[in-house]
Structure formats: structure tokens, C-alpha cells
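One protein chain is absent from this view; the other protein chains keep their places.
Order as written gives the chain letters A, B and C; numbering starts at 1 within each chain.
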């Protein structure tokens, strides 16, 4: 079996589990008052080239929902892409933690919000129309849920629109490292320097084990969030084991090496199937995911018989996700299988990055 | 320094981190659809001698709050001891997850609810008095927040009162293993056979690392809870690392050995200071905690100068908690220090288990 | 000035205020334990030809949000039309009272859900996909927010789909009387006999003053709702003044006479502008509202200069709402003004009921 189901089906990077084992010495105060967590604040502040507050949390859903709850009153409207994870896949956790805040999808392409569409949407909400709720925040998934990446100027354009109405900017960085590896910019450039106030910093999908984090750039959001995290059951008493994971994750560029590896595997597959008749990528392959229209269910069945695991998004749309340890052999096997099963297709819908 | 601050300041049992490392192989479906989590269901069902549903969660606060939210409508009254952790130390997480449910303290002694007081309290709430909210559940901390243990017949008595009004019974078992080691009974006897519907199963304070669990005995509570956990951000995508911890925790009696060790350290200290003038235990030492009235702040200062770490609950009340790896040498050091600092005290309030 | 802004800008029917004055005698127990409220239960049970529970509430928003909160767990998905009032105009009150439940728009035409689209939407939600939340209820606005009415068989078709998945059916009857007057059926036929479990029974828009009501057909929803209403601040201590209003509203067919009058005024206008060039009704005029595409903003300006008040929904879309006391003279004045301002338009988009 070759697993392309998700990047969370994979192993943790050994360095991260090693760090937990190394942290298992002596006693340490609970609930984040330990030395590991203090060092974590320093390391992330260096990494982001500004003073940040970092809060380890158990999951990306917790990171997103609590970051948004900190960014919006309960009557707030939170704008997001139609494909955004908070909208499609988190059981409305944002609405729950946010006391009834409402997600409002905004048009765009390939899982991204279009800045102009966002500006038009916001302009249609007249302040004082209490019956609609009030704009409060915007959520960007970087990388997006269709495997694309916001260029820096698009982040800035959306942030400018948002700031003009006093909205907070939240980035869902479940695949932050993959996007960073793709853009080749600094963490600061892709976050607060582009206008981001608060970040869900993902590690799990990129070789982490049991924690992600919230990184707070806007200091006024941090103190309230700290209490909410406690009551949300997201503050481990033995926090050192979480902080140690996160420090190992960014130590010596580990996170970027892991992300570069999964991105490269996806790019290899995309290159290997370019021009194949009957295949169509519905979005450019910019990080570690491929969303691929196949000729039909028979092709999916054939791939599964060959031992490939992946998710069916519809009768003809398959998602393939590469992990940090997806090998070139595995990538080439998928290319070969796709070539084989698409032989004989017309070239009407040949595989290419979507426009 | 000798640390008596809490059982969550300590290390994890190495077996538990080893299990994580051993689970780091191959790929596995996310969000609990993996083999480790499937085996966890079987192991816990064997352990509790009945079919249970087990949900790993990040913290005891999450376990308590989500278990209570599953046991009560949002207008419910949840009865608990005045000293209960959910009432004093979890930032009203139960009220938050429970949509505004209300905690109602019930009288009792040494951190436990008195069954008769509970019966009287419930009897005073006339059904249909909508303005008061409606009784929904009762919470028992086993072991209690003052280091005592409910005997089985007291659990059953409280459960009988509760069942008579249709209430659910939740046990906060942050120190479940310590209580079990003390009573010497089976997990089933101390939980569902005594009437418990849903259990916060603690591991962290007893050698765990990053997870506790909710164990559901009343099957009608489980499906809704499963969705709530997802939206609460308590379902790890790499769940295998949590499930592996919990299986290692109960493997070959590890959890009971760890609990017996910390209980024994506390009992050793209690025995060693028995009869010392100027000391008074405010509750019997039944598990791994001592709540000790000292002659005054000067004694506390002296202990700290000697290198002992502990929590001050008031000007004269100190809490000492033993960990699974608190050694006999450390226990004896505390005894010696207390003997030294109490020399010259009158024996008016000599150390003994409170009545 | 002639006011077509809304049916809530109008007066109350004098009979309703008279009933309050007549109820102002003697003492009566508070919070709904009075004789008026007891009689209200009887009258509505007769009206609906089945045993119902009736809860007076202050507003339609409260009725909708609390009815939905009673029909759905906090992780529920509530399906509704894209144009539904709960989705566009109630500040996500349903999400708030429902503890984070999520509204999911379903396609259809003229403000109504299409049964087939609803069936397809539901079929796409696979039970057990916890990350999406769980289908819980469907909301129908009768009459719809575009002034159309669900035929009985369409209600039944939607209810059948919903019941097949265990969903509750909520009807937002802010204009229940207008729809009833249009269909000429019985209240029972348009509600529980068609599958409705719980109804927001509007009075305010149709000559009421300060209260609407929730009518519960599914008895299992009533007891919890009663407590929620209390804590929601929707249970008046002097409830008799609300119950008296609602009884006067349905006494001797008053409500249906009022609704027939506003429906007739709208129909008169629709007939009077039929075939006018440059006008287009975007939905059939089935109750007391007209949604009219005008040639442009200049026409709107001209109408306002003529003294007509109405809402602009876009640069060219105007909404005109008739009240129970909108007179034939007022209707004819609007017709005349529209005829005047549309003279000289091409007939490309002549006024007609939308397809």
C-alpha cells in the first residue's frame, strides 16, 4: 500500500519524539510556567523577528477556533474562502468557541479569497445594520485547502481591506511551513509583516506529533486568549512536552526541510503526469497536495487495486497528499499507475495546472 | 530542591514515552480511525469489564467539562463538592462547554459530597421551578481535592440519590489510579458498578505525559460527545500517539504501581509526622497528598529555605503532593525538616488525621 | 408619505390593544401561570386541531432562534433557504442560542427550498463524518422572504426528506397568516399535518403589537424549551398581557382578515402594473410583498420624491410591503406613480411574475 490519504496519516519526525524524551527529566512547574515554554517564547520571537506570544495547543481545530474567538465578538462575521477548513471541516468549532460568530464565504479561486471580491463583500455591509452581525475578522488558509499559496502581495491586499474596516487577520497555517518553503520568504514576511494578527501554526501535518500552536502578533489579543485556552482545556499541565516538540520542530530548519520534501514529492508527481490525457488538476500544485480529476470511477478503482490510498472528493475528483517521507519511488509508482490507467484517453482534458 | 508542588510537575513514566516512539511507524488513518485507538477501545473494555467508549483528550479540564456538557442540558444544575476541581480550578470550563450550565456546591467533609446533604439539596428543588434551572448531574472527585477517597458505599449512596431524580453521575478521576490503589477494588467496582455514567480518566498526574481520557459507560452519551470533542479541538489527527500512551499506562499494571508508589510516599510522611506538636492534617491522607496546617508562615519560610517546594493554600496551610518517583529519601527529608521546625511547639494541635 | 417599507412599520390592530386593556384587572400569577395563558393553550389547540404548547415571546428572532435551538444539538446543521430570514437578518441568533449550530443554505427558487436540492444536499452528508457537524433540522419560511408561498405538497416533500434522516422541521411563520390566507387551507394542514414539528407563529407583522409565539407540535421539544425561554429572558412575569394579545389576534378570524387585506393590496398593485415596460417582479406576488426591478435609481428617486417609502435592496431592486391597513387609494397611488415613471421604457422587461 502507498498512502496518499493525508499528511496527518504519517509518522512524526523522530527528532520531535526525541525532544520529548530529552525533556523528561527533573520537575517543572505546570501549565506553561516551565523553562521549556519560556524558551519557546524566545525561540519563536527570534524566528518571527518580533516579540510574539506562543501557545501550544492540541490540534489545528483548537488553534483556529480559539484564535478566531479571540479576534471577534460573538456577533462577529468572519470572512473566509468557501473551501476554508474552518468552514468545511471543523464542525463549526469557530461558531462554538466564538459564542455564535458566523462564517461568511468569500469568492476567489483555488481555495483563496480574492481581494476585490472581499472588498466588495465588505462594502455591502453597512455599519449599523445590526441585524446582519458585524464584520470582525478574515481567515486566510496558507497554504490553501486546494494546495495553492497566497503570494505575499495578495495577503497584504486582503489585510489592507480588512484593516480599513478594523478587522483582525487570522492565518490558518496548518501547512504554514509548506507555504513558506514554496515562497522562500521569511516567517515574518508571510505573517505579521503582511498584516497577520494571529496565526494558527501547524506542525502536525508536517512531521509533528501531538501539538500545534497559536502565535499572537497583536499583543492585545494574548491575555484574553490565555484564559480562554485554560478553560478550553488546551493548557497541558505537563506543557514542557508540548513546548519541547515545537522547539525541535523549528530547530536547525527541520520544519522547512520536512516541508520542502513533501512539496518536492508533489511537484515530482505533477511533472510526471503533465500532458497525460484524461487528467486535470483543478488547482496548481504549489505545495504537497494534488487535486486531480480522473477519467472516472473506474480509474479510481484501478488505482486502489494497485495499492494506492487516497481520498475521493467526488466521483471523479481524487486528492493525493504527500508526506515528508513520501519517497521518490512512491511518487514514481503513482506516476506510472496514472500513465497506465490513462492510456487510451483522449487528450481533451490533459493534465495541467488549472488557470 | 525537593519538589512537593504537584504531581503534574513530575516526569512521565518512561514506558509511556517509549510507547509513543514505538507507535511511530507506518501510516495510519487520522482522527481516531487507526488501529491503536481501536485496540484502546478493547483494552479499556477489558479493564472495566464492560463495553466502554474511550476518548483520549489533552487535559483533565477538557475531560471534565466535555463529560459534564454531555451529561447536562445547558440549563442544567451540576452538583459538586465545594472543593471540587471543576468549581475551584478550571475557570468554569464546565459552564463554558455546557452552554451556561451551573455548578452547585453541596456540603460534605474533606472534599467529598455527603449523600444526605445531597439528598436534602435535591429535595429542595421542586420540578417545574424553571427559574432555578433543572438538576442534571452530579460530579464526584475520586480521589477528592483534599486527598481523600470515597468508599464504594458512599459512591453508591450518592448515585442512588442522583438516579432517583434522573441525574447523570460523573466521576472526576484525575487521581483515579491513586484512589483505586487505596481501595484495592476493581476499576469496574469504583465506576459503573457503583453507578458512574461517565469518567474523566486521569493519567497525567500519575506518570502520563500529554493525555487523559473520557471513559463513557452510559452508551447514550457517546455519540454526541464524539462530535463535541471534534469541534472542541480535542481529537488529534495523529491520535495513535495518544492512544499508545494510554495503553502503555495501563499495560501490566503500570498505572497501579505508579499510584501505589506516590500513595506510599505520602503515607510514609504522614506516619513520620504523627504526633508532632504544632502540625495538623486537615484531611486524612488517603492517597498522595497532605494538607498540613503549620505553626505559621515562619515554618513555611524555613521549609523553603531548606529547599522544599510546595503550595501555600493560606498563611498556615501547606499542600504537599507526592509523585510516582518521590523517593523514600525525599520523604524522610521532609519528615526530618518538619520535626526540626516544629520542635518547641506545644502539642495542642498535634498532627493527626482530621476527624 | 405612503409607507411601503415594511409590515412592521404599521399600527397594531385596535382589537389587540383593547384585549390588553381588558386583561388589566385583578391579580394573576406570574410567568405564564395565569388564566389567560391557560386559555391560550386551549384556543391554540383548538385552532390547530391537536394538542399544542404555545409560548408567547417578544420577537420573531427569539421565536426562530429558540425553536431551532430546541430542535438541534449545538453541533447541528440547520438547512434553510439562501434568502431565509434566519440566515440574512437575525444576526445569527440561531447560532448564538443554538450554542454554535450552523446554518446551511439550500438552493431553490423565490426564497423557497427545493425538495430535490435538499435531498441531494442531505445525501452528500455521510453519517459519521464528524468534522462536518450533523444534520439536525430544516427551516422553512412560510410565507418566504421573497413573498412566495410553499404549496402544501412542497412542505410535505421537504418534511419527508427531513424525517428520513431524523431531522426536525421548523417553520418560520412570521407571515403565517398571509400564507394561510393565500392557500385557503387550515392551520393544521399547513403545519403539523404537513410534517412541521415547531412553528414560529408571527403576529407582529400582521397587526400585532409586542409579541409573537412559538407553537410546539412535537411534544418532546416543549419541556426543554420552557426552561430555555426562561433563561433567555422571554418569559414575561405579567404574561397575561401577551397571552391576551395572541388570543385577540386569532379571535373570530381577525388574523385572517388582516392578512387577506394586506395580501389583497399587494395583489392589486401587481395587477395594476402588469405589462408595464421596464418593470420586473423577481418573484410571484403571493402574499403582501412585491420585489420589483425598476428601470434604475432615477425611478427610485422619483418615487421617493412622490412621497413613497420603500426599501432599496440594490441599485434597481425595490421592496414594497403592504400592511393590513394599506388602503386601495394608497395602492392605486403607487400604481399610478409607477405607470408615470415607466412611460417611455421599452417593454423588454415588462412586469410579470418571475418564472
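Assume contacts are C-beta pairs under 8 Å (C-beta built on N, C-alpha and C of every residue); 3 or more make two chains touch, one makes a residue touch a chain.
Please read these numbers as outputs of a predicted model, since none were measured by experiment.
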### Contact residue for the chain not shown (choose from C:80, C:136 or C:235)
C:235
### Message
Which candidate, A:4, A:36 or A:75, sits in contact with the chain we can't see?
### Response
A:75
## Note on the structure
Per the touch rule stated above, subunit C touches the missing chain via residues 3, 5-6, 8-12, 14, 17, 20-21, 24-30, 57-63, 65-66, 90-93, 96, 204-205, 208-211, 227, 230-238, 241-242, 309, 323
### Summary
Where subunit A meets the left-out chain, the residues are 31, 73-75, 99-100, 130-131, 133-134, 224, 226-228, 230-231, 235
### Query
On subunit B, what residues meet the omitted chain?
74-75, 88-93, 95-102, 130-133
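Operating definition for what follows: only the chains that are shown with their structure count from here on.
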### Query
Based on Cα centres, what is the most central chain?
A
### Task
Between subunit A and subunit B, tell me the centre distance in angstrom, where each centre is the average of that chain's C-alpha atoms.
36
### Centre-to-centre distance between subunit C and subunit A (centres being mean Cα positions), rounded to whole Å
41
### Query
When the centre of a chain is set as the mean of its C-alpha atoms, what distance in Å lies between subunit B and subunit C?
51
### Message
Where in subunit B do residues touch at least two different other chains?
### Response
227, 230-231, 235
